[in-house]
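Moving on, here comes chain A:
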Amino acid sequence: MTSTQQTPLLEAQGVGRSYGQFIALEGVDLRLNQGEFVSLVGPNGAGKTTLVNVLTGFVPPTHGRVHFMGRDIRGSNSVELSTRGLARAFQLVNVFPDLTVRDTLTVAACSQLGLRWRLFGDARSHRSAAEVVRATAAAFRFEDALDIVASSLPHGKRKLLDVASAFALRPKVVLLDEPTAGVSTADKHGVMETLLVAAREMNVGAILLIEHDMDLVRRYSTRIVAMQGGRKIADQPTDDFFSNEEILSVVVGKLEGTA
Partner candidate 1 sequence: MASLIGILMAGVFHAAALFLLTSGLQLVFGVQRIVNLACGSLYALGAYVGISFTTWALPQGLPVPMFPLALLAAGLVVGLIGLPLERLISTIYKRPESFQLLLTFSLILVFQDVLRFFWGANPQQLANVAMHYGSVSLWGAQMPAYNVFVILLAIATAVGLGWFLGRTTLGKMLRATAENREASAAMGVNVRMVYLLVFTLGTTLSTVGGAMVVPTAAVSLQIGVDLVVEAFAVIVIGGLGSMKGAAAGALIVGLIRAAALVLYPEVEVLATYVIVLGILVFKPSGLFGKAAV
Partner candidate 2 sequence: MSTVFTSVASGHTASLRDNKPGWFARRGLQAAIFLGVVALAAVPQFADAYYVSLGIPFMAYAVALLGFNLLFGYGGLLSFGHALFLALGAYASAISARHFGLTSIEGMLLCAVGVSLLVALPIAFVASRFVGIFFGMLTLSFGMLFYSFLNKFYHLTGGDSGMNVPQPTLLGRSYAAMGKMEFLTGPFYYYCLVLLALGVLVMWGIVRSPYGLHLQAARDNEVKASYLGVKTRQVRGVAFLISAVYGAVGGVILGVNTGLADPELAYWAHSGHLVFMAVLGGFQQFLGPVVGAFVFILLQDELQAVTQYWRFFLGVVLAALVIGMPGGILGTVRALWNRWRKR
Partner candidate 3 sequence: MSDNLNLPRRKALKKIGTGMALGASGLLSAPAFAQNKPLKIGVIAPRGGIAGTAGEGGIRAMEWSVAKLNAMNGIGGRKIELVIQEETTPKETIDRYRKLVLQDRVDAVHGVISSGVSLALAPAAEQSQMLTLLWDGTTQDGVKEMMPNPKYVFRAIDNEVDAVMSSLLAIRHFKGSMARVAGINPDYTYGRNTWTTFTAILKKFGIAHEVVAEQWVKVGTMDLTSNVAALKTAKPDVIFTSMVFADLPVFMRQAHNVGLTENCKFVIPAAGWQHTAMKKEFTPEGVVFGHSTMYFDNPAASPLQKEFVRWYADKYKDYPHWESDRAYFCLQLYKAGVERALAAKSGSWPSSIEIAMAMPGLKVESLGGPASMRADHIANQVIFQGLTTHKNAYDFPTLASVETMSTEQIQKPAGADFWQWLESTKFKV
(Lines give C-alpha, C1' and ligand atoms only; values in the text may rest on other atoms or scores of the structure.)
Protein backbone atom coordinates (compact mmCIF):
# COMPACT_ATOMS: atom_id res chain seq x y z
CA MET A 1 0.00 0.00 0.00
CA THR A 2 2.91 2.35 0.71
CA SER A 3 4.72 3.30 -2.44
CA THR A 4 8.31 4.41 -1.75
CA GLN A 5 8.35 6.30 -5.06
CA GLN A 6 6.01 9.18 -4.18
CA THR A 7 7.46 11.89 -1.94
CA PRO A 8 6.00 11.38 1.53
CA LEU A 9 3.83 14.15 3.00
CA LEU A 10 5.81 14.02 6.21
CA GLU A 11 9.23 12.46 6.55
CA ALA A 12 11.61 12.23 9.49
CA GLN A 13 15.18 11.09 8.92
CA GLY A 14 17.16 9.91 11.93
CA VAL A 15 15.69 12.53 14.20
CA GLY A 16 16.94 12.61 17.78
CA ARG A 17 16.20 14.88 20.72
CA SER A 18 18.10 14.96 23.96
CA TYR A 19 17.68 17.17 27.01
CA GLY A 20 21.13 17.45 28.57
CA GLN A 21 22.06 13.88 29.46
CA PHE A 22 18.60 12.48 28.90
CA ILE A 23 17.96 11.17 25.41
CA ALA A 24 14.24 11.36 24.66
CA LEU A 25 14.50 10.41 21.01
CA GLU A 26 17.17 8.69 18.96
CA GLY A 27 17.59 7.95 15.25
CA VAL A 28 13.92 7.74 14.40
CA ASP A 29 12.92 7.49 10.72
CA LEU A 30 9.31 7.97 9.80
CA ARG A 31 7.42 8.37 6.53
CA LEU A 32 3.83 9.41 6.21
CA ASN A 33 2.41 8.99 2.71
CA GLN A 34 -0.74 10.24 1.03
CA GLY A 35 -3.72 8.22 2.20
CA GLU A 36 -2.02 6.56 5.15
CA PHE A 37 -3.40 6.18 8.65
CA VAL A 38 -0.40 5.40 10.83
CA SER A 39 -0.66 4.55 14.51
CA LEU A 40 2.21 5.35 16.86
CA VAL A 41 2.24 2.91 19.76
CA GLY A 42 4.50 2.19 22.66
CA PRO A 43 4.68 2.30 26.45
CA ASN A 44 4.58 5.59 28.35
CA GLY A 45 7.84 7.49 28.06
CA ALA A 46 8.64 5.76 24.80
CA GLY A 47 9.07 9.20 23.22
CA LYS A 48 5.86 9.31 21.23
CA THR A 49 4.86 12.81 22.29
CA THR A 50 8.43 14.07 21.93
CA LEU A 51 8.42 12.75 18.38
CA VAL A 52 5.19 14.61 17.63
CA ASN A 53 6.65 17.77 19.18
CA VAL A 54 9.63 17.47 16.87
CA LEU A 55 7.52 16.65 13.80
CA THR A 56 5.38 19.76 14.36
CA GLY A 57 8.32 22.09 14.90
CA PHE A 58 7.28 22.66 18.51
CA VAL A 59 10.75 21.59 19.64
CA PRO A 60 13.68 21.49 17.21
CA PRO A 61 15.43 18.11 16.82
CA THR A 62 18.99 17.82 18.09
CA HIS A 63 19.80 15.35 15.30
CA GLY A 64 18.35 14.51 11.92
CA ARG A 65 15.84 16.46 9.87
CA VAL A 66 12.15 16.58 9.15
CA HIS A 67 10.57 17.31 5.79
CA PHE A 68 6.96 18.37 5.38
CA MET A 69 5.71 18.11 1.81
CA GLY A 70 9.27 17.97 0.58
CA ARG A 71 10.43 21.04 2.51
CA ASP A 72 12.76 20.94 5.49
CA ILE A 73 10.86 22.31 8.45
CA ARG A 74 13.98 23.64 10.12
CA GLY A 75 13.41 27.24 11.22
CA SER A 76 9.67 27.13 10.89
CA ASN A 77 7.59 26.83 14.04
CA SER A 78 4.28 25.18 14.76
CA VAL A 79 2.41 28.34 13.76
CA GLU A 80 3.72 28.33 10.20
CA LEU A 81 3.51 24.55 9.82
CA SER A 82 -0.08 24.52 11.01
CA THR A 83 -1.01 27.11 8.43
CA ARG A 84 0.93 25.13 5.81
CA GLY A 85 -1.26 22.13 6.54
CA LEU A 86 0.34 20.24 9.41
CA ALA A 87 -2.25 20.12 12.17
CA ARG A 88 -2.13 18.69 15.66
CA ALA A 89 -4.77 17.78 18.21
CA PHE A 90 -3.93 17.37 21.86
CA GLN A 91 -3.86 14.76 24.54
CA LEU A 92 -5.46 17.14 27.00
CA VAL A 93 -8.84 18.77 26.58
CA ASN A 94 -7.64 22.32 26.17
CA VAL A 95 -9.74 24.15 23.68
CA PHE A 96 -10.41 27.79 24.52
CA PRO A 97 -12.68 27.71 27.57
CA ASP A 98 -14.30 31.07 26.89
CA LEU A 99 -14.89 30.83 23.15
CA THR A 100 -17.90 29.30 21.47
CA VAL A 101 -17.56 26.34 19.13
CA ARG A 102 -18.07 28.69 16.19
CA ASP A 103 -15.32 31.02 17.35
CA THR A 104 -12.92 28.16 18.07
CA LEU A 105 -13.31 26.87 14.53
CA THR A 106 -13.20 30.39 13.12
CA VAL A 107 -9.81 30.97 14.77
CA ALA A 108 -8.36 28.14 12.72
CA ALA A 109 -10.23 29.10 9.56
CA CYS A 110 -8.92 32.67 9.78
CA SER A 111 -5.29 31.63 10.12
CA GLN A 112 -5.65 29.17 7.26
CA LEU A 113 -7.22 31.83 5.04
CA GLY A 114 -4.53 34.32 6.10
CA LEU A 115 -7.04 36.73 7.62
CA ARG A 116 -4.85 37.00 10.74
CA TRP A 117 -4.32 40.74 10.60
CA ARG A 118 -7.84 41.77 9.60
CA LEU A 119 -8.65 44.27 12.35
CA PHE A 120 -12.20 44.91 11.17
CA GLY A 121 -15.23 43.06 9.96
CA ASP A 122 -16.93 40.34 11.93
CA ALA A 123 -14.79 37.22 11.57
CA ARG A 124 -17.87 35.01 11.85
CA SER A 125 -19.60 36.60 8.89
CA HIS A 126 -16.57 36.43 6.60
CA ARG A 127 -17.85 34.28 3.74
CA SER A 128 -15.01 31.82 3.14
CA ALA A 129 -14.25 31.52 6.86
CA ALA A 130 -17.89 30.83 7.59
CA GLU A 131 -17.82 28.21 4.82
CA VAL A 132 -14.85 26.39 6.39
CA VAL A 133 -16.57 26.53 9.78
CA ARG A 134 -19.82 25.19 8.30
CA ALA A 135 -18.02 22.33 6.54
CA THR A 136 -16.02 21.37 9.64
CA ALA A 137 -19.05 21.65 11.89
CA ALA A 138 -21.00 19.47 9.50
CA ALA A 139 -18.23 16.90 9.34
CA PHE A 140 -18.07 16.68 13.14
CA ARG A 141 -21.83 16.96 13.79
CA PHE A 142 -21.41 20.33 15.50
CA GLU A 143 -24.08 22.22 13.55
CA ASP A 144 -26.43 22.64 16.48
CA ALA A 145 -23.71 23.34 19.07
CA LEU A 146 -22.06 26.21 17.21
CA ASP A 147 -22.99 28.89 19.72
CA ILE A 148 -22.22 26.94 22.89
CA VAL A 149 -19.20 28.05 24.89
CA ALA A 150 -16.51 25.39 24.69
CA SER A 151 -16.12 24.97 28.44
CA SER A 152 -19.80 23.97 28.72
CA LEU A 153 -19.62 21.17 26.13
CA PRO A 154 -19.78 17.53 27.28
CA HIS A 155 -16.34 15.94 27.65
CA GLY A 156 -16.45 13.77 24.53
CA LYS A 157 -17.61 16.72 22.45
CA ARG A 158 -14.78 18.84 23.82
CA LYS A 159 -12.18 16.32 22.67
CA LEU A 160 -13.85 16.32 19.28
CA LEU A 161 -13.84 20.10 19.16
CA ASP A 162 -10.10 19.97 19.74
CA VAL A 163 -9.76 17.65 16.75
CA ALA A 164 -12.29 19.58 14.70
CA SER A 165 -10.43 22.86 15.24
CA ALA A 166 -7.31 21.14 13.91
CA PHE A 167 -9.28 19.95 10.89
CA ALA A 168 -10.57 23.47 10.30
CA LEU A 169 -7.06 24.31 9.15
CA ARG A 170 -7.84 22.09 6.11
CA PRO A 171 -4.61 20.22 6.85
CA LYS A 172 -2.72 17.79 4.64
CA VAL A 173 -1.51 15.86 7.68
CA VAL A 174 -3.08 15.58 11.12
CA LEU A 175 -1.26 14.33 14.20
CA LEU A 176 -3.68 13.06 16.82
CA ASP A 177 -2.48 12.55 20.38
CA GLU A 178 -4.90 10.06 21.97
CA PRO A 179 -8.09 11.77 20.78
CA THR A 180 -10.16 9.19 22.68
CA ALA A 181 -8.32 9.32 26.01
CA GLY A 182 -10.87 9.57 28.79
CA VAL A 183 -13.70 8.72 26.43
CA SER A 184 -15.78 5.69 27.40
CA THR A 185 -14.95 2.54 25.40
CA ALA A 186 -18.47 2.65 24.04
CA ASP A 187 -17.98 6.11 22.55
CA LYS A 188 -14.39 5.56 21.38
CA HIS A 189 -15.43 4.01 18.11
CA GLY A 190 -18.00 6.75 17.63
CA VAL A 191 -15.24 9.34 17.96
CA MET A 192 -12.96 7.48 15.57
CA GLU A 193 -15.75 7.03 13.02
CA THR A 194 -16.68 10.72 12.96
CA LEU A 195 -13.02 11.52 12.79
CA LEU A 196 -12.40 9.31 9.78
CA VAL A 197 -15.53 10.44 7.98
CA ALA A 198 -14.46 14.02 8.57
CA ALA A 199 -10.96 13.27 7.34
CA ARG A 200 -12.43 11.85 4.15
CA GLU A 201 -14.92 14.70 3.65
CA MET A 202 -12.26 17.32 4.20
CA ASN A 203 -9.75 15.26 2.20
CA VAL A 204 -7.00 15.11 4.81
CA GLY A 205 -3.90 13.52 3.25
CA ALA A 206 -2.65 11.39 6.11
CA ILE A 207 -3.15 10.83 9.81
CA LEU A 208 -0.66 9.94 12.52
CA LEU A 209 -2.38 8.63 15.63
CA ILE A 210 -0.86 8.13 19.07
CA GLU A 211 -3.01 5.50 20.73
CA HIS A 212 -2.85 3.00 23.58
CA ASP A 213 -6.08 1.18 22.75
CA MET A 214 -4.96 -1.77 20.59
CA ASP A 215 -8.49 -2.46 19.32
CA LEU A 216 -8.71 1.02 17.83
CA VAL A 217 -5.20 0.73 16.46
CA ARG A 218 -5.88 -2.62 14.82
CA ARG A 219 -9.24 -1.54 13.47
CA TYR A 220 -8.31 1.78 11.85
CA SER A 221 -4.61 1.99 11.02
CA THR A 222 -3.00 1.08 7.73
CA ARG A 223 0.46 0.94 9.31
CA ILE A 224 1.85 0.80 12.82
CA VAL A 225 5.02 2.30 14.24
CA ALA A 226 6.09 1.03 17.65
CA MET A 227 8.49 2.89 19.89
CA GLN A 228 10.39 2.15 23.06
CA GLY A 229 12.97 4.12 25.00
CA GLY A 230 13.07 6.82 22.34
CA ARG A 231 13.80 4.32 19.55
CA LYS A 232 11.65 2.94 16.78
CA ILE A 233 11.36 -0.79 17.29
CA ALA A 234 8.86 -1.65 14.58
CA ASP A 235 7.29 -0.13 11.45
CA GLN A 236 4.96 -2.57 9.71
CA PRO A 237 1.55 -2.82 8.04
CA THR A 238 -1.13 -3.53 10.64
CA ASP A 239 -1.56 -7.23 9.98
CA ASP A 240 2.19 -8.00 10.05
CA PHE A 241 2.49 -5.99 13.27
CA PHE A 242 -0.22 -7.91 15.07
CA SER A 243 1.30 -11.20 13.97
CA ASN A 244 4.67 -10.12 15.39
CA GLU A 245 4.33 -11.61 18.87
CA GLU A 246 7.49 -10.35 20.59
CA ILE A 247 7.06 -6.72 19.64
CA LEU A 248 3.40 -6.91 20.55
CA SER A 249 4.36 -8.31 23.95
CA VAL A 250 6.77 -5.42 24.50
CA VAL A 251 4.15 -2.84 23.65
CA VAL A 252 1.09 -4.49 25.13
CA GLY A 253 2.98 -5.91 28.09
CA LYS A 254 4.35 -2.52 29.01
CA LEU A 255 0.91 -1.15 28.46
CA GLU A 256 -0.65 -3.52 30.96
CA GLY A 257 2.16 -2.62 33.31
CA THR A 258 1.27 1.04 33.13
CA ALA A 259 -2.47 0.77 32.74
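Criterion: a residue touches a chain if its C-beta (ideal position, glycine included) is under 8 Å from a C-beta of that chain, and two chains touch if they have at least 3 such contacts; residues count from 1.
If you want to know what made the cut, all candidates are chains of the complex that A comes from, given by their letters.
Please read these numbers as outputs of a predicted model, since none were measured by experiment.
The candidate list 1, 2 or 3 contains one chain touching chain A in this complex, and it is 2.
Across the complex, chain A meets candidate 2 through its residues 56, 77-79, 82-83, 87-88, 90, 94-100, 103-104, 106-108, 110-112, 115-124, 126, 129, 147, 149, 151, 162, 165-166, 168-169.
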